[in-house]
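In this view, the complex is presented without one of its protein chains, the others remaining in place.
The block that comes next holds subunit A.
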Amino acid sequence: MARPMRLLALALAAPLVLAACSTENSGGGTDSAAGGAATSDGDLDFAVVTHGSAGDAFWDVVQNGAEAAGEDLGVGVDYQSDGDPQRQSQLIEAAVNQDVDGIVVSMANPDALQDSITAAVDAGIPVVTINSGADRSAEFGAIGHVGQDETIAGIGAGQRLAADGAQNVLCVVHEAGNIGLEQRCAGASQGLGTDVRLLQVDINDLQSAQSTITSQLQSDDSIDAVLTLNSAVAPIAASAASDAGADVEIATFDLNGDVISAIQDGTVAFAVDQQQFEQGYLPIVMLQLYAENLNTVGGGQPVLTGPGIVDPSNVDAIADLAAEGTR
C-alpha cells in the first residue's frame, strides 16, 4: 500500500506544482497583458473566427491568408475556428472580451451568430464577415463582406463551358438541400444559356457517386460536359466518364491537389476557384484601413473573391502556390 500512496500523493501534487509554476509566471504574464493594453492604441490586434473544422484544407488556406496579412501589415492576427455555431459565437464573445481592434467572422449560420456579432458591433469593434452570409452582413452592422457569390461563380462556369462548346451539361449536386450548390447550378444554367441537368449524389459515398454518374452518362450520350461542385467529386466524375467511354468535358468548383494534377494531365478542363486566401487576407486589410483611416470597402456590397478560373494556362504556376498553402 505504500507505493500507491506515494504515487497518489504525486498525482495529487502534480496540479499543485503546475499552479506553483503558473504563479511564478504570473509576473511576466501580467506584464505582457498590461503591455498589450498599453500598446493597443498603436498595435492592432484582430481576431478571425470561422466555422471551419480543424484540419479542413479549405480553411487552412483562409487561415494562411489572414496570418500572411498580419505579417505583411504588422498587425496581430489570432485565428480560431469551430464548426458548432454555439462554440463559434462563444469564440466571438471571447474576442470581444479581449477587446480586439477588429473581428473577422465566417457566417455559415447567420441566425446563430446574430447575437454575438451585434454584441461586438455594440462594443465598438468593427466586424468584417467572410465566405457565406453576404445578404445578412450589413444588417448585423458589419463594415464589409468578403466572399464568393455562388450565382455569379456559377455564371462564370456556365459561360466558360459555353465557350468550350458544351450544350448538355450535367451539374452534380453532392449535398442534398445545400442552397449554395443549387445557386451554382442555377448560375451555370444562366451562363450557359440553357438549363443544366441536376444529378444528386452523396459526398460521403464517393464510390456510389461514381456509379451514379457512370450510369447517367451511359444512359444519355448527348451529355457533353459534367460540372462538379466539390473538388473531391471532380476526379470521380473523370473516372466515371472513362468507365462509360463518354467523351465529356469535366469542370469543377474549388481546388485541391488532385484537381490540380487532373488539370495538368488534361482530365479536368478547368476549376472555378473562390480564392479563399483572399477571404483571409482582405478582411485584415479592410480592418486596418478602417482602424487607421475609417475607410470601408464595397459600400455595403460584398467584395467578391471569385470566380477565378484555373485551367491549363495557369495551373502550373498555381500548383506551386497550392503547395505553399495559399491557393
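Some points to look at:
Everything below uses one rule, namely that a contact is a pair of C-beta atoms (placed from the backbone, for glycine too) under 8 Å apart; a residue touches a chain by one contact, two chains touch by 3 or more; residues count from 1.
In this section, contacts and distances are computed from a predicted model.
The unshown chain of the complex is recorded in UniProt as "Xylose transport system permease protein XylH", chosen from "Stearoyl-CoA 9-desaturase", "Cobalt-zinc-cadmium resistance protein CzcC", "Acyl carrier protein" or "Xylose transport system permease protein XylH". Within the set A:109, A:215, A:239 or A:261, the residue that contacts the chain not displayed is A:109. The missing chain lies against subunit A, touching residues 1, 4-5, 7-8, 11-12, 14-16, 18-19, 21-23, 25-26, 29-30, 33-34, 37, 54, 78, 80-81, 83-87, 89-91, 93-99, 109-112, 114-115, 175-179.
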